[in-house]
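Right, I'll just put the structure down here and ask away after.
Here the complex is missing one protein chain, while the rest keep their positions.
In order of appearance the chains are A and B, and numbering begins at 1 in each one.
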Amino acid sequence: MKKFTLSATIAASLALFAGTASAQVDLDAVLNIDGTVITTRAPAPDFLDIDEVISGWVYRASETQALQMDDFDNPAMLFVDQAMDDWNRVDGTEGKSCASCHTNGPEEFAGLRAELPRWDAERGQMMNMEDYINYNRVTYMGAEPLKWAKPRMDAMVALISLQSRGMPINVAIDGPVADIWAQGEEIYYTRVGQLDMACANCHEDNYGNMIRADRLSQGQINGFPVYRLKNAKLNSVQARFKGCMKNIRAEPYAVGSDEFRALELYVASRGNGLSVEGPSVRN
Amino acid sequence: MAENVKPRVRVPRSASAGEAFEIKTLISHKMESGQRKDSDGNRIPRSIINHFSCDFNGENVMTAILEGAISTNPYFQFDAVIQESGTFTFTWLDDDGSEYTDSKDITVG
Partner (left out) sequence: MQFTRRDTLAMGAGAAVATLVPFQAFAGANEDEMAAFANGAEITDGGVELTAPEIAENGNTVPISVSAPGAVSILILATGNPQPRVVEFGFGPLAGSQSASTRCRLAGTQDVVALAKMADGSIKRATSTVKVTIGGCGG
């Protein structure tokens, strides 16, 4: 077989699709969820070369966008309901539920999702939502940690993310997380896999263009956990990272690995200024 | 009983007699269509919610006979019109024989 540049082929396919078939992207579409307007475009953080950060919601077809605009129509809310049951369910050796300690309900966590992942001085490490959920389960409930990227954990992450909906993502990138952030940035720009692609090749160089029949977004994670029409379930950030890497035929890092944690921090920070949308609906 | 099947319904708290209003229903259910194959190439048998009905004070509003082509987490939106206060009951029937129900009260006038 003749050797040829894969990236040239992909560039050709991407270019040919600009503007074909699907409806054009409406950058001015407004995401109004049951009366609350959500910020889907914001000035990009300083460290980025692009001018504006844009939520993935903007790039989806109008029917998909509509699914997120109503908390009943949004299928992700079914899982939020399930998480609410879980919240009230006693689990573990201490005979407690989440509700036992968090007496004011999940509303107590307003603002948390907007800051994660973040350095936790007490724990001496960077923590994301899954880390906090499991730390508290194990320490205070005497319960088994929930498996990441599985329905029960994803639903709980959705429930807590919802409490920050509408708040701007505001993830710290300096101080104790500076090195981790730098590692995440490097991963984002490093080409890997058989298709020799980096996150940036699609999500920074080609957002708004089509890849085959999908419209590329900026790869922001402000909407996670996300209900994907494709698999009709909630999907977590790191599960999506893994999926993306498999799509470019790279050996994915493990969910929960240092690499994905660093990437999660970096990618979250790329969306600083966008509103938390979780849980959102995408294709 | 399929796992984790949870219904959700949206019905207004009150309505005017004779004036149509919208009802939405959702239920978490995998809706295994019977078209998929497992990793050995064997067809995964169909296992879906096959029937849905909405009734009010014992009278029927609407019904749906579902097939495998209804998406996971079946969703229905439809209109109802009533003359008196009472209770809506929603019933979903599963291929495996289970029945799931939900109900919502509504006041008229």
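The definition used in the following text is that a contact is a pair of C-beta atoms (placed from the backbone, for glycine too) under 8 Å apart; a residue touches a chain by one contact, two chains touch by 3 or more.
None of these values were measured; they are calculated from a predicted model.
Student: For the chain left off this view, which of B:4, B:33, B:47 or B:85 is in contact with it?
Tutor: Going through B:4, B:33, B:47 or B:85 one by one, B:33 is the residue touching the chain not shown.
Student: Quickly run down the residues of chain A that touch the omitted chain.
Tutor: The list for chain A reads 2-4, 8-9, 12-13, 15-17, 20-23, 60-61, 63-64, 66-67, 75, 202, 210-216, 228-232, 243-244, 247-248, 283.
Student: Provide the residue numbers of chain B that touch the chain removed from this figure.
Tutor: 20-22, 33, 35, 55-56, 59-72, 74-82
The rule is simple: only the chains that are shown with their structure count from here on.
Student: Which integer distance in Å separates the CA centroid of chain A from that of chain B?
Tutor: For chain A versus chain B, the centre distance works out to 31 Å.
Student: Help me check something: in the complex, which residues belonging to chain A touch chain B?
Tutor: 72-73, 75, 77-79, 81-82, 85, 151, 232-233
Student: Under the definition above, what is the set of chain B residues touching chain A in their complex?
Tutor: Result: residues 4, 6, 8, 10, 24, 26, 28, 71-73, 75 of chain B touch chain A.
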